[in-house]
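Heads up, one of the protein chains got dropped from this complex, but the rest are sitting where they should.
Take a look at chain A:
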Amino acid sequence: MNRRIALRHLALISGGLAFIPSCDFSSDDILTAYENLKITQSQKQLLGDISNVIIPAGEIKGALDIEVPDFILVMVDDCLDTDQQQLFTNGLAAFPDFAKSAGSNFQKLSTKEKDALILAGQKLEGDDTSAGEQNKAISFFLNTTKRFTVQGYMASEYIQSEVIPYSLIPGAYNGSVLISDIQKPRING
């Protein structure tokens, strides 16, 4: 959390000093926020697009709206081991070509095509060939991204304060509650 705030400050400072290069998203500068990862700005954008396909915006905000991609990268950077980090970044790097093999640049695909591509990518199976290694990395990358997207989304301030408020005090225990007595709110995403 502190680091993210610090980064925002850093962005503000560096934006003031050298506005043009820091905002040039076409350049592929490696992001310094993630010590153990070599992730470029455009890769982070791609990750954002993917998370937005996993949990899209609607009446209720989606993953990209609440900075879930940053959470994903923090978790990959801090909580995965070196091998897993390598697999993740390999998969992320290989993903654009994987998308092209399905016909087009990922960003240009329709929602349905994006869904289908990610679902197919999650199921890729690897072997010892170089193509197999790549498949393994893509499926690891996509499954990890989905896992952290779901976690980061559900355990976000937005969801836990505005959508499904979390309480530190859960109330007294009732060990036999009839499910039919529980009111189920419908939340439409």
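Assume a residue touches a chain if its C-beta (ideal position, glycine included) is under 8 Å from a C-beta of that chain, and two chains touch if they have at least 3 such contacts; residues count from 1.
Just so we're on the same page, contacts and distances are computed from a predicted model.
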| query | Unshown chain, UniProt name, "mRNA 3-end processing factor", "Multiple sugar transport system permease protein", "GMC family oxidoreductase" or "ABC transporter ATP-binding protein"? | reply | "GMC family oxidoreductase"
| request: Touching the absent chain in the whole complex: find that residue among A:D29, A:D78 or A:D97. | output: A:D78
| field | Interface with the undisplayed chain - residues on chain A | value | 1-4, 53-56, 58, 60, 62, 74-75, 78-81, 111, 115, 118-119, 146, 150-157, 159-161, 163-164, 166, 168-180, 182, 184-189
